[in-house]
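Just one protein chain is left out here, and the rest sit where they should.
All chains are identified by letter, namely A and B, in their written order; residue positions are counted from 1 within each chain.
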Amino acid sequence: MPFITNRLKPYAMIAPALAVFALFYLYPIGYMIHLGFHEWNFISPDKTWVGLGNYREMLADDTFLQVLRNSALYTVMTVLLATGTALPLALWLNRKSAFHAFVQGAIFSPHIISLVSISLLWSWLMDPEYGLLNGLLHLLGIGPLEWLNDPDTALISLVIVAVWKSLGYNTLVFIAGLQSIPPELLEAAALDRSKPWTTFRRIILPMLSPTLFFLVIINLIGSFQVFETIAIMTQGGPVNSTNTLVYYIYEYGFRYFKIGYASAAGVMLLVIVGTLTLVYFRLLSRRVHYR
Amino acid sequence: MSLNDAGRRTAAGRAAGVRRMPDASRIRAVLEAALLAANRACMLLLVCAFALPFAWMISTSLKTLPETMIFPPEWIPDEPVWRNYAVAWNSGPFLRYLLNSFIVSVGILALQMLTIIPAAYAFARFRFPGKGLLFGLVMATLMIPAQLIFLPVYLMLSEWKLLNTHLALILPFASSAFGIFLLRQSFLQTAEELIEAARLDNAPEWKIMLRIMAPLARPVLVTFALFSFITHWNDYFWPLVMTTNESARTLPLGIAKIRETEGTATWNVLMAANVMLAVPVLLAFFAAQRQIIRAFVYSGIK
Partner (left out) sequence: MARIELIDVVKRFKGETVIPKLNLTIREGSFTVLVGPSGCGKTTTLRMIAGLERQTSGDILIDGACVNDTEPGKRDVAMVFQNYALYPNMTVRGNIEFGLKNRGVPRQERERLVRDICEIVGLTPHLDKKPHSLSGGQRQRVALARAMVKKPKVFILDEPLSNLDAKLRVQMRTELIELHRRMGATFVYVTHDQVEAMSMGDRIVVMNRGEVMQAAPPMELYHDPDNLFTARFIGTPPMNVLPVSRLAGLRTEGEGTAEFAGFRPEHARLFPEAAEEPRDAWFIAGEIVTRESLGAEEVYQLRCEAGTFFVKSFLNPYGGGNFAFAAVPLDRLYFFDRDGNRLRNLRAVRPQPALAGVR
C-alpha cells in the first residue's frame, strides 16, 4: 500500500497547479480554435459552423490588414528602440556607485507603475493644447504636435510611451548581463591593448548575446500584447491608426459581439506569435554564444 | 605630486633650471573633472526625463481647471487645490476598489503559494513517468499571455456565472509557471543529504517540504511574492474584461473609469486620482528598491 501512495504522491503534488493551467490556459486555446470555426453573437445560444469563413472574412477586411500592419510596425519600432537604446545606456550606467544606483532606480520606476497610470499621465503630457510635451517643444521653438490626435503620429506616440516604460527594465537587465561577464576577460583585453569598439564587438557583445536574445523575445511578445495604452489613450484611433491585434479582438468580442470572428482573430494572434517565437529560436539561437 | 612639481619646489630643482611647465597635469585634472561633471549632468538629464512627468502629474493635480489650460504650461499653481483629491476620491467607491485590489492580489498570491510549492517540490525531487512532458506543458504556458486567452476564458466564466466576482479575477492566476520555474531551481540546489537526514528523522513529506526546503528557498519566495503582488495590483486588462460593474472592480480600472464620469473628467482631478494610484507604489519602490529591482530583473534572467 505505501508503495502505491508513494507513486501517486508527485502527481498529487502537481495536480492543483496543473488543473489551473489546463483549465485556464490550455483548454481556452482549444476552445478558441473551436469557436474560430463558428459564428456566434453571444446572446443567443446558437453557434453556427462556418468553417474557414471567419478567416476569409478577416483577410478580406481592410481594417484587419491595417491592424496587422500597425501591429508589425509597432512591434518593430518598439523592440528596436527599446533594446537599441537600452544597450548604450547600460554601457554608460554600468557602475556600482550610489549615484549610479540612483539613476538606475529612476529609469526603472515606470516599470512597476500601473499601465493605467502611465497611459493617463502621457495622455495628459501629449495633450495637443496644454500638454507638457508641446510646452517643452515650444521652448525649443517647435510648433505644437498633434501626438495622439493625428493618424500619422498616433502610433509613434504610443511607441514612445512603450519605450519610456520599458527602457529602465531593459537597461537594468543589460547591466546585469554586463556584470556577469567575468572581469578577467575585459582585463585580458585591456592588456592586449584592445580598442573600446573592438572589445565591445568581440567580447562584450558575444557574452551579452544570451541577454540580448532574452530581451528581444520578451519585448517582442510583449509588444504584440499591447492593449492598455491603446484602450486608454486612443481607443484604436484615430481612424484605426493605432488599432492592433489584441484591441481588434477585444472590440469584435466585447463591442460587436462577433465571438466567432474575434476567436478567429485570436487564433491569428496565436499563430503569429507562435511562428515568430519558433522562427526566432531556430534562426537566432544559433548565434547566441553560451559559455 | 608629479616630477615637475617636485622639481620646481626644491632649490636644487630650481637651480637645475627645471622650467615651470603650464601644469599639464593640472589641466588634465581639470578636464577630467569637467568630463565627470558633464557625465553626471547628462545622467541627471536622463533622470529628469523620467522624473519630470511625475512632477508634472503632481503639479497638475494641485491646479484649478483654468490653470491647467494655460499655454505655455506653468509649473506652480497659485494655491494648491487639495480639493481635487477629495473630488477624485468621492467620484466613485474607491474604498471598495482598494479593498478589491487588495483581496485579489492577496488571494492570487496565497493560491499561488499553495500550488507552486508542492509542484516545484515534486518536479525537483521526484522521478515519475511523464515528468518531462508535464514540466514542458507547464513551461509552455509561459508563452500564453492573458491577452491571448481572455475571450474564451471570459466565455467560460460567464457561463459559470462567475463574472463580476473576485473568483474570476483570482482563479485564472491561481498558479504561476514562472513561480514554479524559480522555485524548482531553488529546490534543485538543496543538498540531497538534508532531505535524507529528514527522512531518517521520520519526517513526513509535507514537513520536509514546509519545514526544511521552503525556509531555505525564502529569498526566492519573497522575490516571487513581490513580483506577483505588484503585477496583479497593477493589472488593468483582466479586471476590465471580467467585470462590468463596481462590485469586484479593482483600483486601476476604477481610476481609468473616472474619465467617463461627467464633471470629474478634467485633467486636474484625473491627475489627482493618478497620484493616488501611482504614489503608493512609488513609495514602496523607494523603500525596497533593491529587492524590487532584484525581483523583476534577476528573476527574468533564466
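As a convention for this text, contacts are C-beta pairs under 8 Å (C-beta built on N, C-alpha and C of every residue); 3 or more make two chains touch, one makes a residue touch a chain.
Just so you know, these numbers come straight off a predicted model, no measurement behind them.
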item	value
Which residue of B:Ala197, B:Val222 or B:Leu283 touches the chain not shown here	B:Ala197
Given B:Arg26, B:Arg40, B:Arg83 or B:Lys207, the one touching the chain that is not displayed	B:Lys207
For subunit B, residues in touch with the removed chain	191, 193-194, 196-204, 207, 211-212, 215-216
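FYI, only the chains that are shown with their structure count from here on.
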item	value
Distance between chain centroids, defined by C-alpha means - subunit A, subunit B (Å)	16
For the subunit A and subunit B complex, residues of the former touching the latter	7, 9-11, 13-14, 16-18, 20-21, 24-29, 31-32, 35, 42, 89, 92-93, 99-117, 119-122, 124-125, 127, 129-132, 134-135, 138-139, 164, 168-169, 172-173, 176-177, 211, 214, 218, 221, 225, 227-228, 231-232, 246, 249-250, 253-254, 259, 262-263, 266, 269-270, 273-274, 277
Residues of subunit B defined as touching subunit A within the complex	40, 43-44, 46-47, 49-54, 56-57, 60, 68-73, 114-116, 118-119, 121-123, 126, 128, 131, 134, 137-138, 141, 143-145, 147-156, 171-172, 174-175, 177, 180, 205, 230, 233-237, 240-241, 252-253, 255-256, 259, 267, 270-271, 274, 277-278, 281-282, 285-286, 289, 292-293, 296-298, 300-302
